[in-house]
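A protein chain is absent from this complex, but the other protein chains hold their places.
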């Protein structure tokens, strides 16, 4: 085990910022009132929520009335898709999405398919991109919803959201985007981009876990997902998670204020890491688009080796990274995203995702590059696939 | 305004215990790893969740595999009802519940009614009780689910859950109970009481907001509600809210350990308050069962006055209480619970709920009884209903 | 939720009480809906010289009653009839959206009391009586909490 502790998995989750924790603290046991209550400490909570709503709305150019707090990014995605599907099924039952969505969208689509909806999963190109033309071509008279993620959680590819929004608007189809990975990394303007619904999750931008937002443009027809009390104007029931709501707004406020610096820094770390891995390690492939990608995202496939072993050896050296999406590691399936960009199964199993964040420095990249090539080499020497490859090469050479 | 600050609304929400905050703190920005990740700080989070799951399971006599963390009590209720309804609709489409459930159950039932299910809302008696016989009589061949709250959030009445569980078991019908108000106040044993599903919410027992649990007995047929990643063994998706999960378990552990003392103390405050209100204020009616009620719950109707005004004047004296459920105060409807126990509309509007908690003392009751009679009198003097009543009395006396 | 002014008029309501020899008395609202407003007017030479109220209702109902009595005093009957619910709400620095119907109640109470005055003085036909307390309660309640 190592005494180093280098966290390179900010796409999985981020630590909560000290300023955010500080903002949350009073709401645990001083201003703990239920925001639905009319007495003084209830009104304090209510006010805190409404201020948070304003901050979140401001961050994406929305109106406060269009912001609904949820218990996670996943809940926001479920609500967006199921809510729009149920409310608009008279109009049609066809939904368009991509084959590289997060499971929160994909599994919800599969649920809708089991319940009579039809879903088109647009294929992506080798970089993980879809084109506006693909979307346009997939639209049918009965299409009621287009859901396309802003940025991919595994390979970091950023989609042409504004162009897709324009098409959706022209055709009068509801357009949802899962912006869980994009928030805090990319400027988003729901008006300018013609986004009707947008999901976010605070723990991806140094806010707390267990709190998300669904933006729903005024006038979008959508049924409710969690029924009960009159919270969130009756549209999302459940006692409001006041500390988390306050924390989310604080985290977003800081993220938006620092976005340019943050991106510059992360892009530099990212590009250096990509360059050095390509220079120092043979049989590798960069996954995702080389330019249209999240500033902190590096994703490589290493031929002949398997991802979990790679992660374990990195962990033993004090480096935390991931292989495909952290959320899917409970499953044994190779990443559906890597398969969608055309990697063969065995290569998909051997991917490494590094996602940089705030506290990372060039020294972290130095250390990563000190240990990574050796680890890859060690696993290859243990791999029957590498043995087979080498023997084949030898044969070719000797022939 | 007053310099007093007496919180008498613990059924709406409770402050988070200092020990609970302390238990949560490390998970915000030290042990912040995503529990789905395989590296060291991810494993720490995973371990913390599994320990919490064990604690929660232990508190109700369940197996850890039967405990699923959710984003609120409301989500647990939604999942329980919608999940069981969808998974068992081949068998039948009839559900039995009561007319005094929390909106999280009632509005979910109404949603299910809009989607082809039939719901029987059992009426309650004047004390808010239902009888096992009523349940038995309502069962039909196509009944697939019985959902009956353990203890009512407004009037505190505790239902005969074990007897109902027995009937449900005999008939092979899934039995859910919303135990959001009961947890920490009443001993619960899911095995002995034949409970198949049970909802709880941490912020009602000095834990954090935004975290709940649904217990689902092994083998109960139930579809999932939030689709996505493989968290909670694939049954409830979304990155786990690790600090809140840890906090919930800590709060429950303390609540269970202190339950006897806590109940004794609260019962004394409750019974004294009931006695004194009945002695000192005319035209009042105790709502809820006098004995089978939550230890901290006091609920009175005051004729001729309206609840919100009462709450505002109490608030100005530094007392936080509620009128009906805090969760429904966003609506203008009089409490459905008070109507269900047979109160006329005007009386239902004039109810006051006091719910005692940990930090309350006899001095709080002293102060309450110092100010409450005067406030009630003042509002009555302003009320045209009281004027009409007095004139009628005079007429009767002079005749 | 409530403005300072609403809270002031709620906790120190002006003109609470009865006018025993009132020239016009109006009562609107419905106890089922949780609010009743009763207004007493003293009218001399077509001018409202005194106004009092009793109200069963929420904070906003009490505050709007108080404000309405303040607004009508010194006004002619015609001027008083022109007081809108908006005007009452504005005089209180606004009301929360769910409470706006309370300002309707105040407007209606004024109208109802003036109508009573006119009827007693033979100024209008009995059957032109506008029954102001119509199905307001149901209307209001159903506007809230409906799935879109």
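Per-chain numbering from 1; labels A, B and C assigned in written order.
What we mean here is this: contacts are C-beta pairs under 8 Å (C-beta built on N, C-alpha and C of every residue); 3 or more make two chains touch, one makes a residue touch a chain.
This one's a predicted model, so the numbers in the text were calculated from it and none came from an experiment.
S.K.: Touched by the hidden chain, which of the shown chains?
M.R.: A, B
S.K.: From the list A:11, A:78, A:201 or A:383, pick the residue that touches the absent chain.
M.R.: From the options A:11, A:78, A:201 or A:383, the contact with the absent chain belongs to A:383.
S.K.: List the residues of chain B that touch the chain left out of this view.
M.R.: 38, 43, 46, 87, 221-224, 230, 234-235
S.K.: Can you list, in ascending order, the chain A residues touching the missing chain?
M.R.: 304-306, 308-309, 312-313, 316, 330-334, 345-346, 349, 381-387
Methods note: only the chains that are shown with their structure count from here on.
S.K.: Of all the chains, which has the CA centre nearest the overall CA centre?
M.R.: Ranked by how close its C-alpha centre lies to the overall one, first comes B.
S.K.: If every chain is reduced to the average of its C-alpha atoms, which one ends up farthest from chain C?
M.R.: A
S.K.: Using mean CA coordinates as chain centres, what's the gap between chain A and chain B in Å?
M.R.: Comparing mean C-alpha positions, chain B is 35 Å from chain A.
S.K.: For chain C, which residues are shared contacts with two or more other chains?
M.R.: As it turns out, chain C has residues touching two or more other chains at 144-145.
S.K.: Residues of chain B touching 2+ other chains?
M.R.: Where chain B meets two or more other chains at a single residue, that happens at 308, 312, 330-331.
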